[in-house]
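Complex shown without one protein chain; remaining protein chains in place.
So, chain A:
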């Protein structure tokens, strides 16, 4: 009896909760670290990026006004779903990243734990970043945090799962929606992560994932007038500078790439959340 032929997966984009191919019809070959053909990934175009921004914008009012408790539970749910697919991700990381099985397992575990960690921040970040201000007059004065809006994220090239989760979670936990450009070299785990997101009660459009060339797509996002902020973590230095310049057009908030090698294992701190938070101060007179 011949060996059963495996049913392979078609990797597509993730936009508005659906999995479309690139409208451009383009794809590119993704190989393992050993050079073996893994799959064709969709090569997203400018139009795909714009569709993704539109989906993220559409999802923003609902997601940003969901209760923090609700958002926290959904992120926790993402962690649950990821844990359930642990072995699948281990296999994908071994293929994509050239790491050993044991190391891949640690990276998946760390990604799950990172999601759980950020999930808990949803209803706490406001407590440490907001304030009741003792103004010199008869006014109630309260500053609270609000999400910035639609955030474009250039995910790190290295760390196709842990790095990716570590840039998405802090953006969405506070109520932002995002368009992510996945690791160009190792995009497949990002689309498998999209399957996790799609089955975690996360509303469609909150996270949109594009695979393809960051150098091609990121500038469109950086110059897009309906994007409010951009995380350039995964952008090469030259691309990061030109994107920061383009981002000035509508005063996007810019998170610049960190210098040195990214370490996704250590405590990430709150900086990735606060980079995409606004502070709103409300005044009201006190009187009888």
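What we mean here is this: contacts are C-beta pairs under 8 Å (C-beta built on N, C-alpha and C of every residue); 3 or more make two chains touch, one makes a residue touch a chain; residues count from 1.
The rule we apply is simple: contacts and distances are computed from a predicted model.
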From the names "Urease accessory protein UreF", "Aldehyde dehydrogenase (NAD+)", "Oxidoreductase" or "Sulfate transport system permease protein CysT", which one matches the UniProt record for the unseen chain? "Aldehyde dehydrogenase (NAD+)"
For the chain left out of this view, which of A:70, A:88 or A:141 touches it? A:141
One chain isn't shown here. Among A:9, A:124 or A:284, which residue touches it? A:284
Only one of A:122, A:190 or A:228 touches the unshown chain, namely A:228
Residue of A:41, A:247 or A:262 in touch with the missing chain, whole complex considered: A:247
In terms of residues, what is the contact footprint of the unshown chain on chain A? 65, 128, 131, 133-137, 139, 141, 143, 148-149, 228, 237, 240-242, 244-245, 247-251, 253, 256, 271, 278-285
